[in-house]
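Pasting in a structure now, in structure tokens, and then I'll have a few things to ask.
On to chain A.
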Amino acid sequence: MIRLTAREFRTQAIVALGALVIAAIVLAITGASLTHLYNATVANCKMNGDCSTATSLFLSTDSGVQGTLDFLMIVIPGLIGIFWGAPLLARELETGTYRLAWTQSVTRARWLAVKIGIVGVSSLLATGLLSLMVTWWFGPLDRVNMSIFGSFDQRDIVPIGYAAFAFALGVTCGAVLRRTLPAMATTLVGFVAVRLVIFAGVRPNLMAPLHRTVINTVIAHPTFTPDQGTLPANAWVLSDQTINAAGNVIGQNGSINGGTILSPGATGLTIQGVGTCPGIAPPTPGTGGVGPALQKCVDNLHIRDVLTYQPSGRYWPFQVYELAIFLTLALILVGLCFWWVRRRII
Partner candidate 1 sequence: MIEFHLDTRSGVAPYLQVVHQVRQALRLGLLREGDQLPTVKDVVARLAINPNTVLKAYRELEHDGLAAARPGIGTFVTKTLSDASLAAHAGLRRELLRWFANARRAGLDDESIEALFRDCLRSASGEEVA
Partner candidate 2 sequence: MSAVLETSALAKRYGRRWALSDCTLKIPPGHVVGLVGPNGAGKTTLLHLAVGLLAPTSGAITVLGDRPAKGATQLGRVGFVAQETPLYAGLSVADHLHFGAWLNPGWDERLAQRRIEQIALDPRQRVRELSGGQRAQLALTLAVAKRPELLILDEPLASLDPLARREFLQNLMESVAEHQLSVVLSSHLVSDLERVCEYLIVLVSSHVQVAGEIEGLLASHHRLTGPRRDLGTLPASQEIIEATHTDRQSTLIVRTDQPILDPSWTVEQIGLEDLVLAYMGRAASIRGSRPAFLRVQP
């Protein structure tokens, strides 16, 4: 049975292996020069005194490869589900060869176990290897980029979970729908839906987020980036709410709802909806002259930013949790699939 599955899976395995080898070669070459460039520019930019230029230049290196890799890491688990998972049973059921396979001297359960085992483990291995290479390649860039949660889905171990889930979903859809194309389509829709739900609904709350209240600097310096810079590096900011002295939310990301409107008056500068700063004129764009005065006023008015975030130290626990979630879903689907094939396709 093992040899049979290996024979059936041979072509796909060769294609996947070939793709991995090509990726490895490309990444080895470009990755080495990337590391070299990092050491030459970013690593000692402090000595040269211009880190921001060095950083932004470095981050745009090999942008084509970067884009391709990020894209691949997102789509490959889905492709595994669609092209390896969905046809695994659907094609047998569609073409009728299950009537040949299930009447040999091998029980249906064993047949299914070997098929799912070999192709499933190959899926996980392929995705894991690719993720390993991609994570290594992006190493220097990620160190500079300071946004590890931004590339959470494309690095380290979670892609393995996605691949496992997509594969199990594909196999199950194939078993239930019994036709390849509908099974592929359902797998795609189901995979994207579950990924979105976990991404938007579950991942931010895997652990209770932390809060930090900081002084609002955005009102006084509209051209500045928001106040998240005060957070530890690599934190994942879930929300940034502007609150007034009473603690009510009056805006997002340092701004005030409906846009921050500063209107000069007789008594001074009024920050609409918040209060008045006596004795200062509005800031003239470009000069920033009133900046410090306005900032003082903002402080006096007790306008604060509340940051809700996950600290960078939770990156690995989150990777493990999310991997566990997707592996559990995959196992449930595999169990369902066994039950279905043994009891329902009768």
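Per the selection procedure, all candidates are chains of the complex that A comes from, given by their letters.
One rule holds for everything that comes next: contacts are C-beta pairs under 8 Å (C-beta built on N, C-alpha and C of every residue); 3 or more make two chains touch, one makes a residue touch a chain; residues count from 1.
The shown structure was predicted, so the numbers you read here are calculated from the model rather than taken from an experiment.
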Report summary line: Every option in 1 or 2 belongs to the complex, but the one touching chain A is number 2
Report task. Write out the stretch or stretches of chain A touching candidate 2 in their complex. Result -> 1, 3-4, 7-8, 95-108, 110, 346
